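With one protein chain removed, the remaining protein chains of the complex are shown where they sit.
Each chain carries a letter (A and B) given by its place in the written order, and its residues are counted from 1.
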Amino acid sequence: MLRLDGVSKVYKVGTFGGKELRAVRDVTFDVKDGEVVSLIGESGSGKTTIGKMILRLLSVASGTISIDGVDISTFKGEALKEFYRKVQGVFQDPFSSFNPIFKADKMFQVLREEFYPDMEGRDWDKKVDDSLKCVGLNPDHVLHKFPHQLSGGQLQRFLISRACLLEINLLVADEIISMLDASTRIDVLNLLADLKSGGLSILFITHDLSLAYYISERAIILQRGRVVEMGSSEKVFQNPLHPYTRMLMASVPRLDKRWEGVEQQLGHGAQPSEMAGGPAGGDTPGGEPELVEAEPDHFVAIAG
Amino acid sequence: MSLQVENLRVYYQTLRGDVKALDGATFTIEDREIMGLAGESGCGKTTLGHSLIRLTAPLRYVEGRVILDGAELPIADMARMDEFRMKRISIIPQYAMNALNPTRKIGTMTQELIRSRRMEAETSPEELRRRLDLVRLPHDVLNMYPIELSGGMKQRMVMVLSTLLNPSLLIADEITSALDVATQKAVAEMLVEFRDRGIVKSMIVITHDVSILYQVADSILVMYAGQLAEKASTETIIRSPRHPYTKMLVSSLPTVGVRYAEHKLAGIPGTTPLLLDPPQGCRFRDRCPVAFRKCVEVPPFLELAKGHWVACWKEFGSHA
Partner (left out) sequence: MKTAKGSEFLFFALRNPKLRVGLTVVLFFLGLSLIGPLLTHNAPFDYVNPAGADPPSSEYWFGTTTFGQDVFAQFVEGLRATFLVGLIGGGLGTLIGVIVGFTAGYRGGLVDEALNMLTNIVLVIPTLAVLLIITAYLEVRGVLIESIFIGLTAWPWTARAIRAQTFSLRSREFVDLARLSGMKSSKIVFTEIAPNMMSYLLLAFILQFGGATLIAATLDFIGLGPTTGISLGLMMNNAVLWGALYLGMWWWFVPPGLAITTIVGALYVTNVGLDEVFNPKLREM
């Protein structure tokens, strides 16, 4: 239902935009109906940029993003609103997602004005109640309260309830649980999984491999704006082929086994991925890598 | 080295009264022990870490003793603690790597630090270079400005600075949170190396990420809402915890290898209590599946088995 084709994003930085920073390079992938796909990358990988481009919060430099076959960059006005009836997003910081001077449920008011202006009061109240219950919130506990009176977990669920209210098809979830406590994280994660079984597609953006493995069917590994490995979660995690993916899998702290010895990963100085102001923007020598199908539903980028 | 903390109580002063952030902590750390201090936000782990070395407003000392290597630490007296800071006990504070003065070269800042603590005798340039080698930082990092260093490099620099005087006990407060996965591993392993080489004797590693502790800590102390819940070896905490909170916490952690479709994890319903006016007795009882009437009294932190302490009335029944 969602498809990215050769999408790139270039930022102009420096005085008067002299230099170029390629945040996203030639990314192609798709998300099918009712599927949870994880977009995995560390800071600087471009994952948030991709999320924002899908949500039309940032423009695409080249390539196309399409929903059900239609290029989303063509949407304006009413068409854009229709788009937002199908696609919504939830972000990392629940407290930053709410305007601190208004009550949390003002959000519903806005949605009503923009999307359901003609709905009757009682019908609307029921709709709000239903969408709160859909995310496991008790309307009596969370309505008419200010954001600082609710917990991070409640606020994130509040935001997810927008998805239930608008009956969307695709949710872009950008690091939505990284700022929550461990004991609430799993509940929000389970909620996403429940919504998925109701038919919702989810693009789960994260840096945390354990979360990605828990919830997604397919995984996409991003490094510096490029897709380096992609495929079913089983295959990508159990049999990582790209050196970057291998490095990630070896470094992630697990609860079932210990890291293999003290590896001499750091040479004298720093790893290439660590160098400040490293080649984030430069082109790789030797041509652009291509995604090659190593086995069914498992693609790896090989330097071309 | 040995650390004994006895009934430490430290509250947080606010306009609306005292927040009982740390309410009665009693535990010990042995020589060469790396103890992880785990818990969720508001559990008091940062309060505990800071109380041991820098107890200043808005923290308020209420009662309790801390004995390091046989000597009582004057934690309530900021001036007298100066004798111990950096020499016997040191801390790598949270966000330290972001607190490096951007207008100072690393080397200049290091020299200023050494001079201000009158440590010239102990820290010759060769020693400094040896430490840099240990954390695998190039010597010319001393000529760079903080902005030229990556997150991992800054964190390692801060580790060097905090341990220049070989403190007995090092407190590391969330030093891996803002780093990417590979750097996290390198920094965590470096902590262990510091202990293995004898630069520091023991450590308290404060973090909310239990899986990192599984990789590097010898023991884990779990806290909840200002109270101690359980302390045991890492293996015990992860594989066979006894405290209901620890059990529920560990089983709510996703790890690579666990999938929703095969094994749905469960969280802990409810929310942590506000500590301005905390509930009587065990603060976990409102969310605890096995709470009973005795839980309105604060359970003592008792040794259930060798090296395994738990604060739970339910657990004592079978061992009382």
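The definition used in the following text is that contacts are C-beta pairs under 8 Å (C-beta built on N, C-alpha and C of every residue); 3 or more make two chains touch, one makes a residue touch a chain.
Keep in mind it's a predicted model, so treat the numbers as computed, not measured.
When the full complex is taken into account, the listed residue touching the unshown chain is A:Asp93, out of A:Glu20, A:Asp93, A:Asp129 or A:Glu234. Checked against the full complex, the candidates A:Ile40, A:Leu55 or A:Leu255 give a single residue touching the omitted chain, namely A:Leu55. Residue A:Met107 is the one among A:Met107, A:Ala173 or A:Leu189 that touches the chain missing from this view. One chain is missing from the display, and on chain A it is touched by residues 16, 52, 55-57, 80-81, 84, 88-89, 91-93, 96-103, 107, 110-111, 114-115, 146, 148, 159.
We take it that only the chains that are shown with their structure count from here on.
Averaged Cα coordinates give chain A a centre that lies 32 Å from the centre of chain B. Chain A makes touch with chain B in their complex at residues 42-43, 151, 153, 181-187, 189-190, 193, 207, 209-211, 213-215, 233, 237, 247-256, 258-259, 262, 265-271, 273-277. Residues of chain B that touch chain A in their complex: 40-41, 136-138, 147-153, 180-186, 188-189, 192-193, 208-212, 214-215, 238, 248-250, 252-260, 264-269, 271-272.
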